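Only one protein chain is missing; all other protein chains are in place.
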Amino acid sequence: MQVSFTLAEISAITLPARTVGATTEPIRGIASLGTAQPGDITFLGNNKYKASVPATQASVVLLPPDYVGTPGPNQVHLIVENPSAALSRLCSRIEQALWPKPKAGVHPSAVVAKGARIAPSATIGPLCVVEDGASVGERTYLQSGVFVGRGSFVGEDCWLMAGVVVSAECTVGKRVRLHPGVVIGADGFGYELAKGRHEKVPQVGTVVLGDDVEVGANSTIDRSRFEKTAVGEGTKIDNLVQIGHNVVIGSHCLLCGQVGIAGSTTLGDYVVVGGQCGVAGHLNVGSGAMIAAHSGVKDDIPAKTTVWGSPSLPLLLEQKLTILRNRLPELFKRVGELEKKAGKG
Amino acid sequence: MQVSFTLAEISAITLPARTVGATTEPIRGIASLGTAQPGDITFLGNNKYKASVPATQASVVLLPPDYVGTPGPNQVHLIVENPSAALSRLCSRIEQALWPKPKAGVHPSAVVAKGARIAPSATIGPLCVVEDGASVGERTYLQSGVFVGRGSFVGEDCWLMAGVVVSAECTVGKRVRLHPGVVIGADGFGYELAKGRHEKVPQVGTVVLGDDVEVGANSTIDRSRFEKTAVGEGTKIDNLVQIGHNVVIGSHCLLCGQVGIAGSTTLGDYVVVGGQCGVAGHLNVGSGAMIAAHSGVKDDIPAKTTVWGSPSLPLLLEQKLTILRNRLPELFKRVGELEKKAGKG
Partner (left out) sequence: MQVSFTLAEISAITLPARTVGATTEPIRGIASLGTAQPGDITFLGNNKYKASVPATQASVVLLPPDYVGTPGPNQVHLIVENPSAALSRLCSRIEQALWPKPKAGVHPSAVVAKGARIAPSATIGPLCVVEDGASVGERTYLQSGVFVGRGSFVGEDCWLMAGVVVSAECTVGKRVRLHPGVVIGADGFGYELAKGRHEKVPQVGTVVLGDDVEVGANSTIDRSRFEKTAVGEGTKIDNLVQIGHNVVIGSHCLLCGQVGIAGSTTLGDYVVVGGQCGVAGHLNVGSGAMIAAHSGVKDDIPAKTTVWGSPSLPLLLEQKLTILRNRLPELFKRVGELEKKAGKG
């Protein structure tokens, strides 16, 4: 994508308290201090990288008020309150260029049932399918090849990207972003062994995603046996995450990539789950709990507790045990020496 | 979805031995004892929740013969042989409403090759693609955006949900359910390093799924190098599971979410693999073996053996080692004290 900003435009977005230096370069890219080239804007987001500022090739550098230094030739220093936030404002502007608002309406190649309700300002992209009784809210964008099953409800200002599947009778809140390949509402994994065969336990519940939820590419959230699988307002879920049936996740949680939450487990609010963690079924994870990456959780976690390991333990204990395990060779040696002494004795 | 059952309809489905009490509420939902509201049916599936029955707000409660207690006002107790099974019968009825049988025929937006064989009672949903030489059996339902590649065979009474991909020359048995985003028959992961480059080893085998197999959303089962990757009759696979090339899985196994089975490994019958387990390649896992969640398996597992851990060990041993690891701080202290004594001695 070609973006191009003049220094004046950059200044209008980043609102510098002070501008030092001058450049003739239009700004066409963003880069980190070390990799930036002329024509790029960069920023000092963390004072530990301060030493990299003088050598940066960027044409514009966003710097905090306490930075001391002068720009190079054909380079501008913009002194801003918070360089990282200023950059995010610029990125938001670029995001609007990267993802321009699509025109409202239903693409002629989409298959929309007569009984579906499509808000006038919604965009139904090419080759989407919206089944009977489904509802798509105002300004919501179904990008391409999206499937919204019978009776499902998708709220306002959502963005369902290419290939997303929302199965029948599910509910998606407002301002929800579902990345490509997300599957909402596949059957929960439930069987009863009868006469040597796994008989399917019907999964007739639903999935409810709160407002401002975001779900990463190819993640899956299963419908419940009955009642609902729920994800609370503002919770963000990364790629390839599996949420089992009847799981209830609170508000403002973060679930990193490849996490798995087994059936009927409950997470409170503001829970953070590191990448590749597995949480067993029927557990309670208290609000504010944190689970370090790659952990396997098989017990409840109290609120505001950080755990690590497999099976997970309170963080400090697991760190101590990890260190002691690394000292096993020494311990075996010490015990051997004690035995030698004792043998002599 | 709106469901509504009268008490008479509920009774006709759940076949109570005894009915106690009366209600004027139509039944519109199913809920657990603690969350049920008037208008809901609930059940006592496990006697440990017995104490929650008197306080439930449900209008109808399915209870086992040995339950002692009386219904509240406007509440009915239905005494049934097996409350959980009775509820499942009700759920099956709801399932039929949730997933009504689609009309037979090919949606006009589907792209079906002339050389494909579609059974007259099959349903090919919108925007599906069936390539040349592929075959779709009687009463099978391709929901939406399903791809069935050249020469593949899909049996009778299957359900391939939105976005499923069955690559060329694969075989799907009868009554198979593939959830959204499942990929059957992508290339196995095989390369040979030659002159510093990974040269692709062609993967020209196939995938064969037995009857009554179910595969969860976004799971992937790779085609073999040659011969076949096989999943036996009645085996159930959860979401985001990866089955490598030339893997052979027996009948009636359960593979939970995010499991990975590396290439050429063989599982017997009735194997249960817990969530997020990884099984290395070229191994044999005996029939009836169980692998506890989050385990990493790098050795063969004898039949009827339960293992746990990474690398996995027999369950009781791993449990013992886990406990002893937790006692390492104590052990280090004890050894330190012995050394003090020995030093004195």
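Order of writing sets the chain letters: A and B. Residues in each chain are counted from 1.
What we mean here is this: contacts are C-beta pairs under 8 Å (C-beta built on N, C-alpha and C of every residue); 3 or more make two chains touch, one makes a residue touch a chain.
Model, not experiment: these values are computed from the prediction.
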Given the contact definition stated above, which residue among B:42, B:75, B:167 or B:251 touches the chain not shown here?
B:167
Touch with the missing chain holds, among A:20, A:79, A:119 or A:254, for A:254
Touching the absent chain when the full complex is considered, from B:75, B:88 or B:220
B:220
Given A:20, A:79, A:317 or A:335, the one touching the chain that is not displayed:
A:335
Give me the subunit B residues in contact with the hidden chain, please.
109, 111, 127, 129, 145, 147, 149, 151, 163, 165, 167-169, 181, 183, 186-187, 189, 191-192, 196-198, 200-206, 218, 220, 222, 225-227, 240, 242, 244, 258, 260, 262, 276, 278, 280, 296, 298, 310-311, 313, 320-321, 324-325, 327, 331, 334-335, 338, 341-342, 345
Name every residue on subunit A in touch with the hidden partner chain.
1, 29-32, 35, 84, 88, 91-92, 94-95, 98-99, 107, 109, 125-127, 143-145, 161-163, 177, 179-181, 212, 214, 216-218, 234, 236, 238-240, 252, 254, 256-258, 275-276, 293-294, 310, 322, 325-326, 328-329, 331-332, 335, 338-339, 342, 345
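Here is the rule we go by: only the chains that are shown with their structure count from here on.
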Would you kindly give the rotation angle relating subunit A to subunit B, two copies of one sequence, based on a CA superposition and rounded to a multiple of 5 degrees?
120
Mind checking the centre-to-centre distance between subunit A and subunit B? Centres are C-alpha means, answer in whole Å.
25
